[in-house]
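All protein chains but one are shown at their positions in the complex.
Letters are used for the chains, namely A and B, taken in the order the chains are written, and counting of residues starts over at 1 for each.
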Amino acid sequence: MALKTKTSTRIGVTILAWGIALWLFFPIFWMILTSFKSDVQAISSPPKLVFMPTLSSYAEVFERASYWHFALNTMIVSVGATAIAIALAVPAAYSMAFMPSKRTRSTLLWMLSTRMLPPVGVLVPIYLLARNTHLLDTCTGLAIVDMLTNLPIIVWMLYTFFREVPAPILEAGRMDGATRWQEMTMVLLPLALPGIASTALLSLILCWNEAFWSLNLTSSNAAPLTAFIASFSSPEGLFFGKLSAASTLAVAPILIFGWISQKQLVRGLTFGAVK
Amino acid sequence: MSRLKSTRTAICTLALLLTGSALSSAQAAGTLTIATVNNGDMIVMRQLSQEFEKAHPDIHLNWVTLEENVLRQRVTTDIAMKTGQFDVVTIGNYEVPIWAKQGWLTEIKPDAAYDVNDILPSVRDSLTADGKLYALPFYAESVMTYYRKDLFQKAGLTMPDAPTYDQIRQFADRITDKTNQVYGICLRGKPGWGENMAYVSSLANTFGAQWFDMSWKPTLTSDAWKATLNWYVSALKADGPPGATSNGFNENLALFASGHCGIWIDSTVAGGLLFDPKQSQVADKVGFAPAPKGPYGKGPTWLWSWSLAVPVSSHQSADAQTFITWATSKDYVKLVAAQKGWVAVPAGTRASTYAAPEYAKAAPFASFVLNAIKTADPNGPTAQPRPYTGAQFVGIPEFQAIGTQVGQTVAATLSDQMTVDQALTSAQTSITRALRQSGRAR
Partner (left out) sequence: MQAVFEHSPPAGATARSTKRTGFLLLSPSVLILLVWSIVPLVMTLWYSVQNYNLVDPTLHGFAGIDNYWYLLTDPDFLHALLNTFVLVAGVLLISVGGGTLLAVLYDQEFFGRGIARIMVISPFFIMPTVSALLWKNLMLHPIYGVYSAMMRAVGLTPIDWLARFPLMTVMMIVAWEWLPFAVLILLTAVQSLDGEQREAARMDGAGPIARFRYIILPHLGRAISVVVMIETIYLLTIFAEISVTTAGGPGVASTNLPYLIYSRALLQFDVGGASAGGVVAIVIANIVAIFLVRAVARNLEA
């Protein structure tokens, strides 16, 4: 009897979980599917599930825009921004977690509140600064802005991870004559690595998808994938096939990357929940 | 200022950290950065520009292709702040006179071989300020009526040579067949000064309405505006496709090309696309007629041209002018004809294009479009005297924001959030505010 309920519950759970998963994933699946249709097939009504796949939409996208240029820029900017942000955030979080002062908490809150700066309100100042420093339309400039927008969250996330590391372990290291630097690099970092990795992954994803600054601070040299999409979002005529192909291309690297690193992402995002 | 400097130092220090991944921002000499809009004719230009690079080996072209709204924002910021990122910009005849007045555009002086006088006068005039030419037209458009000949035949209707809006409404009622997803009339409904308000403004003109009177007082609460919006809203509600508030030019083009529209009143540039069997499922069933007339019947008429201009902030003005004269030349038209077929040549700019017998044969609508553009008069008289120019827009800088805001209000009437009267009253108030804010009506 007990076994029977268990089996039926399990079947119920399986159906429910898969149903929701498929429903949430469906738009992405449909986008990929549509990208293999021609523009005419893509707007057939009712929509076709079975059709002759064609690469014509991809061919047109590649003919219209140099995809690799945009993808490379996005990669450089995301990786660069994440790397600098982590490099700056590790010492800051270390200091907050292990050398807390009265102002630590308010500093952290203040940092987070800078992230709420609405981009539309400060477009012109930032644009002027970027222009005067010759950082307009450079990967460097965009990476700096992305880094700054994500830094508060990264500091905060690292701070929560570092606080999980028991202080006696660090102190034990110091007893053995380790310097602060050694303590941080040899003892703390290996312990907090899963957290740091997850933070970096999250930052990569957020940088990859950032659209406002990347459209406004770049034109051609440093234009990332968000600009690539902006040239396909509403062209003349039938465009659903091309739009789907371009969208698939724009999200494919980060999607695949996310799938691969998903386990790592989950492992690190504990936020001190494990006690 | 010292604050700025310290920022600069801080940012530069940071920049050093990134040297590994930094790309140079310096433009190689002889590289032209061209900002264009992502429509079909521009894509063709981009493909064919290899020929230009072959003919001018010392000029390299760098393309920035963006959606219209994003393009406009990027280009305006760049030019207004004199950043000089773009050497060639794609702008419309709304921007040209305003920007020329600010001294942002380089005067264009093409050589004799270019044959400026071949450009249709109405188009040329719209790109001229104080007798100087500031941009060269890549393609130009006016407005016309497209309809499905097969649907009309089935319903026993004939499209008159000069339809009126009353007739159009009756036809639309007759051919609407919602069970088969055939909608009698498709019109722009997507909010935006260049989207629904382009159509609604030109509709208002022929209904005898206008945006402002001579003292810059908005006249949106006039009876003529009420009649305009009533026609528009009731036609779209009764016979329009679902989702009309998301349909701009491109969406309606897709709808018509896939057989969902009976009548569509929009830009003449759609002709080339609707008659192209590769892009249109109804290529052999498209009929065309002039834009319908309303009660007033006269008024300024729709004229738009996507044009190429050179900002004064460009460091390579001479090369940029070489490029834009190439891209808008007679030879370019021939090049497109040879590579892509005559039906694909940029329309509405040159008399010589329309004189070519091949074009007349490939594009049955050619003479029709020529006539529409030739007679297009964006400065034509409204019912009352007016202080502004433009037919489907108002030639003042504030119009982008005003038009878009009123466009939203108009869209709200389509989705039943407001009545026509409420919408017009609210539009009147918001325009008054906007003009006061900008100092025009202070």
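Here, a residue touches a chain if its C-beta (ideal position, glycine included) is under 8 Å from a C-beta of that chain, and two chains touch if they have at least 3 such contacts.
If you're wondering where the values come from, they're calculated on a predicted model, not measured in any experiment.
When the missing chain is restored to the complex, the residue among B:31, B:62 or B:76 that touches it is B:76.
The chain that is not drawn here is touched, among residues A:55, A:112 or A:172, by A:112.
Where subunit A meets the omitted chain, the residues involved are 10, 13-14, 16-18, 20-22, 24-28, 30-31, 34, 42-43, 45-47, 88-89, 91-92, 94-101, 105, 107-109, 111-126, 128-129, 148, 151-153, 155, 160, 163-164, 166-168, 180, 205, 208-209, 211-212, 225-226, 229-230, 233, 240, 243-244, 247, 250-251, 254-255, 257-259, 262, 265-267, 269-275.
Taking the whole complex into account, subunit B touches the unshown chain at residues 3-4, 6-7, 10, 14, 69, 73, 76-77, 80-81, 98, 102, 181, 190-192, 241-246, 255, 260, 397-398, 400-402, 404-405, 408-409, 411-412, 414-415, 417-418, 426, 429-430, 433, 437-439.
Assume only the chains that are shown with their structure count from here on.
In the complex of the two chains, the subunit A residues touching subunit B come out as 39-40, 43, 45, 63-65, 73, 76, 79-80, 84, 87, 127-129, 131-140, 143-144, 215-216, 219-223, 227, 230-239. On the side of subunit B, the complex with subunit A involves touching residues 4, 7-8, 11-12, 14-15, 17-18, 20-25, 33, 35, 38-40, 43, 46-47, 62-68, 70, 73-74, 77-78, 81, 83, 85-86, 181, 248-251, 253-254, 257-258, 273, 279, 281.
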